[in-house]
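In this view, the complex is presented without one of its protein chains, the others remaining in place.
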Amino acid sequence: MSEHEEHTTHSQGFYLLIGAVLLVLTATTVGAAFVNLGPFNPVVALLIATVKATLVVLFFMHVKGASEKLTGAVVVAGFFFLAILLSLSLADYLTRSWR
Amino acid sequence: MSDSPVTAGSVTTMEHEAHNPALLHHFSDAQQQKNAASLGMWLFLVTEIMFFGGMFCAYLVYRVAHFNSFAAASQQLSIGMGAFNTAVLIVSSVTVVLAVKAAEAGKRKLLVGYLVVTVLLGMTFLVVKGFEYREKFERHHVPGPTFKFTDTFDDNGKQIPVNPKEAELFFSLYFAMTGMHALHMIIGCGLFSVLAIFAWKGHYSPGYFTPIENAGLYWHLVDIIWIYLFPLLYLISRHS
Amino acid sequence: MSKFLPLWPDSASTMSGQVDALYIYLLLVAGIMTALIFISVTVLAIKYRRVAGREATQIEGSTILEIGWSIIPFFVMLTFFIWGAVIYFKERTPPADSTEVYVVAKQWMWKIEHMEGQREINELHVPVGQNVKLIMTSQDVIHSFFVPAFRIKQDVLPGRYTTLWFKATVPGRYHLFCAEYCGTMHSGMGGDIVVMEPQDYAQWMAGGATAPLQETGKELFAQLGCATCHRFDVQGRGPNLTAIYNKPVLLEDGRTVIADENYVRESILNPTAKIVSGFKPVMPTFQGIVTDEQLNALVAYVKSLAQPTPGSAGLQNQPAASPDQPQNMQVQ
Partner (left out) sequence: MASTAVTANQAPKLNYLNNGHSLKSWLLTTDHKRIAILYLISVTTFFFLGGFFAMLIRLELLTPQGDLMQADTYNKVFTMHGMIMVFFFLIPVVPAVLGNFLVPLMIGAKDLAFPRINLLSWYLYVVGGLLISHVMLTGGVDTGWTFYSPFSTEYTNTKIVEAGLAAFVAGFSSIFTGLNFIVTIHRMRAPGLTWNRLPLFIWANYATSIIMILGTPVVAITIILVAVERLFHLGIFDPRLGGDPLLFQHLFWFYSHPAVYIMILPSMGVISELITCFSRKRVFGYNFIALSSIAIAVIGFLVWAHHMFVAGISLYAAMIFSFLTFFVGVPSAVKVFNWTATLYKGSITYATPMLYAFGFMGLFTIGGLTGLFLATLGIDVHVTDTYFVVAHFHYVMVGGVLMGYLGGMHFWWPKISGRMYPEGWAKLSALLVFVGFNLTFFPQFILGYVGMPRRYWQYPPEFQVLNVLSTAGSSVLAMGYLLPMIYFLWSLKYGPIAEANPWHAAGLEWKTTSPPPTFNFDETPVVTWEAYNYDEIPDKELEAPVVR
């Protein structure tokens, strides 16, 4: 079974490395919150969160290098429809006060 | 003729290579079963994304509408506990992924060890969360008749009074989102405890460790949700 | 229309003819399409019914046909969209010269306040030929103001204003319904719209009035102490409220918003939500202190400061152009 499926697990060191990167990013995001970046504070926070999430999805959840393209498609679909929910809702809220 | 009905024969076509006790009868081989389980899990994770998505949508809409109050309320959260918990979850994700690796390598004791550590980390998270909640109770930051909020929003040194109602809204979302997340953590801890017992009993082999893998996927997703919850709830406008 | 078997609603506003025209167009297209499908199915089903010795002819499909019957209906639907959107836009944009009427909905009645001070319950008297703008809010759940004869409807929400306008054309008495489910007596939450000739209306107006709404508002403005901060002679602690209505306001956080009814309402109930640039957030909230009716009066008053006579100034359609942006009024 596992013969005909090139397995995607990485070395232990690699996982520890990713873990360390995630911890550093956490520290960064806390630090960045205390710096006044004007409107860019939330942008930076979300950017870092997205990088972290991507690392988890790609390496911990083994989407990167998976023999199966379907998994990636499923993940992308999930976030795509979430984006629809958020953006079309905001399309209402952000234009409420326009005239 | 291609459409002739299947000849009525004996029903004993079940002689599959049933060398794996975990292989269910309706799959043709273990690979098919494994792929099915993995796809099923991923689809379930998508439902989780959408489930939390509803709350993220509410959060987004209200944050845009009541930014000052949200910032002021956010500043009342304990950034220390939040950051600590984020770190705990990240470490637990690492132990999970190492557990999967141990399972794949067939190292039973190592696998059990990692699972137990994961559960402990999960519990740590929940205990810290419990302390946070208690603090909220003590400071009357729990929505409802006893809710009180007198802090102001410090906008570059200018103190802007905050409508306590909107702060209450923030805390409603805070409790709904972190509460739902904590519920998922509890389920995850339970799941890994059971898996640890099974692993101890030797249910898994390098050829079959799908439950570990799938529980791992679940745990990582719960981690990802926290990765977003943390900056969104704790880190609004912390600079001053 | 027959009162026994009405097949078409009364038509009593400037909107109703326009909506009916679009409706008839839709009925026509839908009728043609339905007929097309029904007739094709019937004809094909009969023509190609099973007969001994004739086999079905297999056809794969035709990309040209597929594209054709995707694109053509789409363009037909586009006409629905455009026409419908134009009407909707008109329905949602009250003319500048509208008389304003405040509506407060609650389970299960409509409370109506005219600018001149008349109050009614479950009845609204309006003159023929006059644009009327309703400024509506609810004290409890969501309701919906629905006048079939005018072809208009708007949900009435707690916590904010929604608006609706119409111009009645035919005198008479028309149904007012609550169209959003609101509890036990939802079906009883109705009343009448009474459309009158202008002279009858004037006569009706002459009776029963208390003080005009903005006068009530003015009194409240003094009573509640608004006037201590919002002065008209010198710059007080709060901005001068003259002529803010329907003008853009620059906020402390750099955004600009239009000071419409909802803005004024919010400023009173939740002053810190939007801080006017250059001012300190010292205004106390009046939530729980003023009732919805009093709030309406205050809003009417603040608006009257911008409009010499209610509803007649033409400020509506010239937003950003005005040079007297609020920040010019600030001294601090």
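So that you can tell them apart, the chains are marked A, B and C in the order they are listed, and the count of residues begins at 1 in each.
Here, contacts are C-beta pairs under 8 Å (C-beta built on N, C-alpha and C of every residue); 3 or more make two chains touch, one makes a residue touch a chain.
If you're wondering where the values come from, they're calculated on a predicted model, not measured in any experiment.
**Student:** Where does the absent chain make contact, in terms of the chains shown?
**Tutor:** Contacts of the unshown chain, counting the full complex: A, B, C.
**Student:** Using the document's definition of touch, tell me which of C:Met109, C:Val128 or C:Val141 contacts the absent chain.
**Tutor:** The one listed residue touching the chain not shown is C:Val141.
**Student:** Please identify which residue in C:Ile37, C:Val170, C:Ala206 or C:Ile289 touches the non-displayed chain.
**Tutor:** C:Ile37
**Student:** In the complete complex, the non-displayed chain touches which residues of chain C?
**Tutor:** Spelled out for chain C, the touching residues are 3-9, 18-19, 22-23, 26, 29-30, 33-34, 37-38, 40-41, 44-45, 48-52, 54-62, 65-66, 69-70, 73-74, 77-78, 80-81, 83-89, 91-92, 107, 140-142, 144, 146, 148-149, 151-155, 157-160, 162, 175, 177-188, 270, 273.
**Student:** Write the list of chain A residues that the hidden chain touches.
**Tutor:** Residues of chain A in contact with the hidden chain: 70, 77-78, 81, 84-85, 88-89, 91-93, 95-96, 98.
**Student:** Touching the missing chain, which residues of chain B?
**Tutor:** 1-11, 13-14, 24-28, 32, 35-36, 39-40, 43-44, 46-55, 57-58, 61-62, 65-66, 69, 143-145, 163, 165-166, 168-169, 172-173, 175-176, 180
As a convention for this text, only the chains that are shown with their structure count from here on.
**Student:** What whole-number Å value describes the gap between the mean CA coordinates of chain A and chain B?
**Tutor:** 14
**Student:** Per the contact definition, I'd like the list of chain B residues that touch chain C in the complex.
**Tutor:** Where chain B meets chain C, its residues are 66-69, 155, 158-163, 165-166.
**Student:** Which stretch or stretches of chain B touch chain A in the complex?
**Tutor:** By the definition above, chain B touches chain A via 29-31, 34-35, 38-39, 42-43, 45-46, 49-50, 53-54, 56-57, 60-61, 64-65, 79, 83, 86-87, 90-91, 93-94, 96-98, 100-101, 104, 156, 206-208, 216-217, 220-221, 223-224, 227-228, 230-232, 235-240.
**Student:** Note which residues of chain C are touching chain B in the complex, please.
**Tutor:** Of all residues in chain C, those touching chain B are 252-253, 270, 272-273, 275, 280-281, 285, 287.
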